[in-house]
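Complex shown without one protein chain; remaining protein chains in place.
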Amino acid sequence: MIYLTRRATFSASHYYWNEHWTAEKNVEVFGRCARRNGHGHNYTLEVTVAGEPDPVTGFVVDLKWLKDVIEREVMAAYDHRHLNLEAPEFAMANPTTENIAIAAWKRLHPAIEAAGSGACLSRVRVYETPEIFAEFRGEA
Amino acid sequence: MIYLTRRATFSASHYYWNEHWTAEKNVEVFGRCARRNGHGHNYTLEVTVAGEPDPVTGFVVDLKWLKDVIEREVMAAYDHRHLNLEAPEFAMANPTTENIAIAAWKRLHPAIEAAGSGACLSRVRVYETPEIFAEFRGEA
Amino acid sequence: MIYLTRRATFSASHYYWNEHWTAEKNVEVFGRCARRNGHGHNYTLEVTVAGEPDPVTGFVVDLKWLKDVIEREVMAAYDHRHLNLEAPEFAMANPTTENIAIAAWKRLHPAIEAAGSGACLSRVRVYETPEIFAEFRGEA
Amino acid sequence: MIYLTRRATFSASHYYWNEHWTAEKNVEVFGRCARRNGHGHNYTLEVTVAGEPDPVTGFVVDLKWLKDVIEREVMAAYDHRHLNLEAPEFAMANPTTENIAIAAWKRLHPAIEAAGSGACLSRVRVYETPEIFAEFRGEA
Amino acid sequence: MIYLTRRATFSASHYYWNEHWTAEKNVEVFGRCARRNGHGHNYTLEVTVAGEPDPVTGFVVDLKWLKDVIEREVMAAYDHRHLNLEAPEFAMANPTTENIAIAAWKRLHPAIEAAGSGACLSRVRVYETPEIFAEFRGEA
Partner (left out) sequence: MIYLTRRATFSASHYYWNEHWTAEKNVEVFGRCARRNGHGHNYTLEVTVAGEPDPVTGFVVDLKWLKDVIEREVMAAYDHRHLNLEAPEFAMANPTTENIAIAAWKRLHPAIEAAGSGACLSRVRVYETPEIFAEFRGEA
């Protein structure tokens, strides 16, 4: 069993806000992240698949294929976008690093399963900055 | 003569747009950066001052003082902000990496000169991503 | 289940020495690390908590709170300090990367448990240099 | 239980090719990697051992010893070498990141077991570039 | 005057050899780099242009255009190639970091001049590893 990881980066805006709270409460909880014009990050996404290397190619999966999947399923929806305003999964939920990791998993998992390559999605890690990152492994 | 540099980071949103152009022309020139909701980056700012180390302290400038200057003059205006909407210097000019480097110089230069420490601002470098950076040295 | 990580850095001195050995034996085993004046590193600490994102905030824990916990429990005791001379846990045990990882866990664990947030400490990783790091997961 | 990791780097050439395929098929599957002159990378190898810190030294293993093991078992065979042409394990199998991780494990495992230190090899990770890495944990 | 830099990476093989020397002399001078199968690196290329930001766009040059120039003039010739065997400028001269920096300048300079953008090539820097880099500024 090999764990093969590919990194990709995307630049996006976001803010944190709860519509059921007053503005004061939002600022108290979310601080500078509550500013409604948004701010942004260079996010780094790490996608890890697990499987056996094919004895002929030596590949767990073709990394060009994996790059295309990431591009189509995540980058097209998040890169150079305002996550709150343009990604439907964040219309009602804050695009925290934690929630982005789960959402990226949900976007990637069906495409990787559908490929029938024998490799499965093992881990998604999202860095908001080099100091903050969240990881989802598909565990309930 | 020693060149002493301090790095700081800020997270901000921006977009590129020219009000005198059609939407089509904006997209043609600015591509994904023309999306009006904005997107964002973890910017890195490098501020370099030049001077002689003080024989008593060994400091060109006190780095805590320099950090405070950067915080007050640049971070307070740019960090966790939408540059087009919240920084007045970008109301009419695109917040490109080039223009941010010039604007940060203009914000820092008076404060560093006013300190009368004998050290002068030598260089401002701004990284938009690890792959793209702009540098201004105060040259006409 | 999401694993959320925050990084922090501290600058500290240390040396390796065993009082029950001769100086020769100490040098033989510990090499340059046995020099008693000490030497130092920019350590990087990664603290990982595991839990469910809160449905309202999208947070596993509030990262500002986690930063404060790290500051109070670890940074105040280790940053800009000589670990052998100033941190009581290293009065009798060498401040190796391994032991620092365990000690940081012991400092952080009660504070994170006491918060009652539902998130638990999952992993502590300490980098002595970019080439050397140790990880403790609370396993016996 | 502590997981202690040491990084090392090596510079090597490789290409991907299957002797049983036509040149066209090789290019179709392997793209630019099929060019027979080879191309190269600065690989980063991370070797993780797991064990208890020795109560006297504070070491899971002596990092100088681990560095020597990595040097003797992996670096001598891979660094400044053409993997396809000079490492026997890649005479018949492509030196993909996945296969290099498995091969490095097979080279390191006997030497670490033979040391009888009580620490065992836990993980080998190989970065081909900062964007691509493979990890092997000895799992069937 | 602003200095705007774009980074790109390429993976290539090379070796050092002087046809007029004996094999012994080549090994004595070039060490492991004299192995004729070659070895490789992930090179990082930094291309810096200098000019005034356009008052309308805020660009010194369009970074998409600069990326295309780098791709066409350097990447196509060096990436996933064996520099000694496939790049004509290294048929007779060793592809040292120094010589690659000069060669990349010679490849980029005419294309940047021909664009007539008012910006000029200011600096080319090539990293062979994070520890070794060479810079050429067009100085005789």
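Chains: A, B, C, D and E, in written order; residue numbering restarts at 1 for each.
We take it that a residue touches a chain if its C-beta (ideal position, glycine included) is under 8 Å from a C-beta of that chain, and two chains touch if they have at least 3 such contacts.
Remember, predicted model here, so these are calculated numbers, not experimental data.
**Q** Given that one chain is not shown, what are the shown chains it touches?
**A** Spelled out, the missing chain touches these shown chains: B, C, E.
**Q** Which one, E:5, E:44 or E:96, makes contact with the chain that was left out?
**A** Hidden-chain contact among the options goes to E:96.
**Q** If the missing chain were put back, which residues of chain E would it touch?
**A** So the residues of chain E touching the missing chain come out as 16, 18, 29-31, 93-99, 101-102, 130-137, 139-140.
**Q** In the whole complex, what residues of chain B lie against the chain that is missing from view?
**A** 1-8, 53, 55-60, 62-64
**Q** For chain C, which residues touch the unseen chain?
**A** Residues 9, 11-14, 32-33, 35, 37-42, 79-82, 85-86, 129 of chain C touch the chain that is not shown.
Operating definition for what follows: only the chains that are shown with their structure count from here on.
**Q** Treat touching chains as neighbours and tell me the shortest step distance from chain B to chain D.
**A** Each step joins two touching chains, and the minimum needed here is 2.
**Q** Compare the contact pairs of A-C with those of each option in D-E, A-B or A-D, and report the one where over half match by residue number.
**A** Matching more than half of the contact pairs of A-C: A-D.
**Q** Between chain B and chain E, what is the gap in Å from one C-alpha centre to the other?
**A** Going by mean C-alpha positions, chain B sits 28 Å from chain E.
**Q** Give the residues of chain D that touch two or more other chains, as numbers and ranges in rising order.
**A** none
**Q** According to the definition of touch, which chains form touching pairs?
**A** Pairs flagged as touching, ordered by label: A-B, A-C, A-D, B-E, C-D, D-E.
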